[in-house]
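Only one protein chain is missing; all other protein chains are in place.
So, chain A:
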Amino acid sequence: MINWIWMTMLIIGLIFAVINNRMDEVNAAIFEGAEQAVTLSFGLISVLVFWLGMMKIAQEGGLLKALSKFLAPVIGKLFPEVPKDHPAMGYILSNMTANFFGLGNAATPMGIKAMEQLKVLNGGKDEASRSMITFLAINTASITLIPTTVIAIRMTYDSQNPGEIIGTTIAATIVGATSAILIDRYFHWRRTRRKKVR
(Lines give C-alpha, C1' and ligand atoms only; values in the text may rest on other atoms or scores of the structure.)
Protein backbone atom coordinates (compact mmCIF):
# COMPACT_ATOMS: atom_id res chain seq x y z
CA MET A 1 0.00 0.00 0.00
CA ILE A 2 2.60 2.55 1.10
CA ASN A 3 4.77 1.24 -1.75
CA TRP A 4 2.09 2.13 -4.29
CA ILE A 5 1.41 5.58 -2.88
CA TRP A 6 5.11 6.36 -2.93
CA MET A 7 5.72 5.11 -6.49
CA THR A 8 2.60 6.85 -7.79
CA MET A 9 3.61 10.20 -6.29
CA LEU A 10 7.11 9.92 -7.75
CA ILE A 11 6.13 8.72 -11.23
CA ILE A 12 3.22 11.15 -11.67
CA GLY A 13 5.45 13.92 -10.32
CA LEU A 14 8.21 13.13 -12.83
CA ILE A 15 5.75 12.95 -15.74
CA PHE A 16 4.26 16.31 -14.76
CA ALA A 17 7.73 17.79 -14.45
CA VAL A 18 8.32 16.94 -18.12
CA ILE A 19 4.89 18.20 -19.26
CA ASN A 20 5.13 21.46 -17.29
CA ASN A 21 8.83 21.89 -18.05
CA ARG A 22 9.65 22.24 -14.36
CA MET A 23 12.89 20.28 -14.24
CA ASP A 24 14.73 23.01 -12.30
CA GLU A 25 12.09 23.13 -9.58
CA VAL A 26 11.97 19.33 -9.32
CA ASN A 27 15.74 19.05 -9.05
CA ALA A 28 15.70 21.56 -6.22
CA ALA A 29 12.73 19.80 -4.61
CA ILE A 30 14.61 16.50 -4.37
CA PHE A 31 17.34 17.99 -2.21
CA GLU A 32 14.98 20.20 -0.22
CA GLY A 33 12.79 17.19 0.63
CA ALA A 34 15.75 15.06 1.67
CA GLU A 35 17.25 17.85 3.75
CA GLN A 36 13.93 18.53 5.47
CA ALA A 37 13.65 14.84 6.40
CA VAL A 38 17.12 14.76 7.94
CA THR A 39 16.52 18.05 9.79
CA LEU A 40 13.28 16.65 11.22
CA SER A 41 14.94 13.42 12.34
CA PHE A 42 17.86 15.26 13.95
CA GLY A 43 15.39 17.53 15.71
CA LEU A 44 13.85 14.40 17.21
CA ILE A 45 17.15 13.16 18.71
CA SER A 46 17.10 15.55 21.67
CA VAL A 47 13.49 14.87 22.70
CA LEU A 48 13.77 11.13 22.04
CA VAL A 49 16.91 10.79 24.19
CA PHE A 50 15.44 12.85 27.03
CA TRP A 51 11.96 11.30 27.14
CA LEU A 52 13.09 7.72 26.63
CA GLY A 53 15.41 8.23 29.62
CA MET A 54 12.62 9.63 31.78
CA MET A 55 10.14 6.99 30.65
CA LYS A 56 12.61 4.27 31.60
CA ILE A 57 12.66 5.63 35.15
CA ALA A 58 8.85 5.75 35.10
CA GLN A 59 8.77 2.14 33.95
CA GLU A 60 11.27 0.86 36.55
CA GLY A 61 9.43 2.75 39.28
CA GLY A 62 6.18 1.01 38.31
CA LEU A 63 4.52 4.28 37.33
CA LEU A 64 3.56 3.12 33.82
CA LYS A 65 1.97 -0.03 35.20
CA ALA A 66 -0.03 1.97 37.74
CA LEU A 67 -1.19 4.38 35.03
CA SER A 68 -2.34 1.56 32.75
CA LYS A 69 -4.20 -0.19 35.59
CA PHE A 70 -5.96 3.06 36.45
CA LEU A 71 -7.13 4.00 32.95
CA ALA A 72 -7.26 0.57 31.31
CA PRO A 73 -11.04 0.12 31.72
CA VAL A 74 -11.62 3.06 29.34
CA ILE A 75 -8.76 2.73 26.85
CA GLY A 76 -8.79 -1.07 27.07
CA LYS A 77 -12.03 -1.14 25.08
CA LEU A 78 -10.20 0.50 22.17
CA PHE A 79 -7.38 -2.04 22.34
CA PRO A 80 -9.00 -5.39 23.13
CA GLU A 81 -5.86 -7.30 22.09
CA VAL A 82 -3.56 -5.56 24.58
CA PRO A 83 -3.46 -7.16 28.07
CA LYS A 84 -4.53 -4.70 30.77
CA ASP A 85 -1.23 -4.59 32.65
CA HIS A 86 1.05 -4.74 29.59
CA PRO A 87 3.61 -1.89 29.31
CA ALA A 88 2.15 -1.02 25.86
CA MET A 89 -0.96 0.27 27.61
CA GLY A 90 1.10 2.66 29.75
CA TYR A 91 2.91 4.07 26.74
CA ILE A 92 -0.31 4.44 24.75
CA LEU A 93 -1.84 6.40 27.63
CA SER A 94 1.20 8.65 28.10
CA ASN A 95 1.21 9.35 24.35
CA MET A 96 -2.48 10.27 24.36
CA THR A 97 -2.10 12.49 27.42
CA ALA A 98 0.88 14.34 25.91
CA ASN A 99 -1.00 14.86 22.62
CA PHE A 100 -4.06 16.04 24.51
CA PHE A 101 -2.08 18.86 26.12
CA GLY A 102 -0.38 19.77 22.85
CA LEU A 103 3.03 18.44 23.92
CA GLY A 104 3.94 16.93 20.56
CA ASN A 105 7.62 16.69 21.50
CA ALA A 106 6.85 14.43 24.43
CA ALA A 107 4.15 12.51 22.57
CA THR A 108 6.33 11.17 19.74
CA PRO A 109 8.87 9.22 21.89
CA MET A 110 6.04 7.68 23.93
CA GLY A 111 4.18 6.79 20.74
CA ILE A 112 7.24 5.08 19.29
CA LYS A 113 7.71 3.17 22.56
CA ALA A 114 4.05 2.10 22.39
CA MET A 115 4.56 0.87 18.81
CA GLU A 116 7.63 -1.11 19.91
CA GLN A 117 5.61 -2.87 22.59
CA LEU A 118 2.70 -3.51 20.21
CA LYS A 119 5.19 -5.10 17.81
CA VAL A 120 6.42 -7.39 20.60
CA LEU A 121 2.79 -8.34 21.29
CA ASN A 122 2.41 -9.17 17.60
CA GLY A 123 5.34 -11.61 17.69
CA GLY A 124 7.84 -9.13 16.20
CA LYS A 125 6.34 -9.36 12.70
CA ASP A 126 6.84 -6.51 10.21
CA GLU A 127 3.08 -6.41 9.68
CA ALA A 128 0.79 -3.85 11.33
CA SER A 129 -1.49 -5.47 13.93
CA ARG A 130 -5.04 -4.40 14.67
CA SER A 131 -3.96 -2.47 17.78
CA MET A 132 -1.22 -0.68 15.83
CA ILE A 133 -3.74 0.54 13.23
CA THR A 134 -6.11 1.73 15.95
CA PHE A 135 -3.28 3.52 17.74
CA LEU A 136 -2.16 5.22 14.51
CA ALA A 137 -5.71 6.25 13.62
CA ILE A 138 -6.12 7.95 17.00
CA ASN A 139 -2.73 9.64 16.64
CA THR A 140 -3.34 11.00 13.13
CA ALA A 141 -6.59 12.53 14.37
CA SER A 142 -4.56 13.98 17.27
CA ILE A 143 -6.93 15.06 20.04
CA THR A 144 -5.50 18.43 21.07
CA LEU A 145 -6.80 20.95 23.58
CA ILE A 146 -4.73 23.99 22.61
CA PRO A 147 -3.31 24.39 19.10
CA THR A 148 -0.30 26.45 20.22
CA THR A 149 1.39 26.87 16.81
CA VAL A 150 -1.82 28.07 15.19
CA ILE A 151 -2.48 30.58 17.97
CA ALA A 152 1.09 31.85 17.67
CA ILE A 153 0.69 32.42 13.91
CA ARG A 154 -2.66 34.18 14.44
CA MET A 155 -0.98 36.48 16.96
CA THR A 156 1.78 37.31 14.46
CA TYR A 157 -0.88 38.47 12.00
CA ASP A 158 -2.57 40.72 14.62
CA SER A 159 -5.71 38.71 15.23
CA GLN A 160 -8.29 40.47 17.44
CA ASN A 161 -8.79 37.22 19.30
CA PRO A 162 -6.11 34.59 18.53
CA GLY A 163 -7.72 31.99 20.80
CA GLU A 164 -11.21 32.19 19.32
CA ILE A 165 -10.60 29.11 17.17
CA ILE A 166 -10.01 26.82 20.18
CA GLY A 167 -13.69 25.88 20.40
CA THR A 168 -14.09 25.01 16.73
CA THR A 169 -10.74 23.18 16.79
CA ILE A 170 -11.78 20.98 19.71
CA ALA A 171 -15.15 20.25 18.07
CA ALA A 172 -13.48 19.32 14.76
CA THR A 173 -10.83 17.22 16.51
CA ILE A 174 -13.50 15.26 18.40
CA VAL A 175 -15.36 14.53 15.14
CA GLY A 176 -12.05 13.52 13.51
CA ALA A 177 -11.02 11.20 16.36
CA THR A 178 -14.48 9.65 16.67
CA SER A 179 -14.61 8.94 12.94
CA ALA A 180 -11.06 7.53 13.13
CA ILE A 181 -12.18 5.03 15.78
CA LEU A 182 -15.39 4.14 13.92
CA ILE A 183 -13.67 3.78 10.51
CA ASP A 184 -10.96 1.66 12.15
CA ARG A 185 -13.66 -0.58 13.66
CA TYR A 186 -15.36 -0.88 10.27
CA PHE A 187 -12.16 -1.94 8.51
CA HIS A 188 -11.41 -4.45 11.27
CA TRP A 189 -14.92 -5.88 10.91
CA ARG A 190 -14.40 -6.16 7.14
CA ARG A 191 -11.05 -7.93 7.59
CA THR A 192 -12.40 -10.51 10.03
CA ARG A 193 -15.49 -11.12 7.89
CA ARG A 194 -13.30 -11.83 4.85
CA LYS A 195 -11.28 -14.32 6.87
CA LYS A 196 -14.43 -16.14 8.01
CA VAL A 197 -15.75 -16.47 4.45
CA ARG A 198 -12.52 -18.14 3.40
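Here is the rule we go by: a residue touches a chain if its C-beta (ideal position, glycine included) is under 8 Å from a C-beta of that chain, and two chains touch if they have at least 3 such contacts; residues count from 1.
In this text, contacts and distances are computed from a predicted model.
Novice: The chain that is not shown, which UniProt protein name from "Probable glycine dehydrogenase (decarboxylating) subunit 1", "Spore maturation protein B", "Sulfate ABC transporter ATP-binding protein" or "Aspartyl/glutamyl-tRNA(Asn/Gln) amidotransferase subunit C" does it carry?
Specialist: "Spore maturation protein B"
Novice: Touching the hidden chain in the full complex, which residues of chain A are there? Just list them.
Specialist: 1-2, 5-6, 9-10, 12-17, 19-20, 22, 25-26, 28-30, 32-34, 36-38, 40-42, 44-45, 48-63, 101-103, 106, 108-109, 111-112, 115-116, 119, 126-128, 132-133, 135-137, 139-142, 144-150, 153-154, 157-173, 175-177, 179-180, 183-184, 187-188, 191
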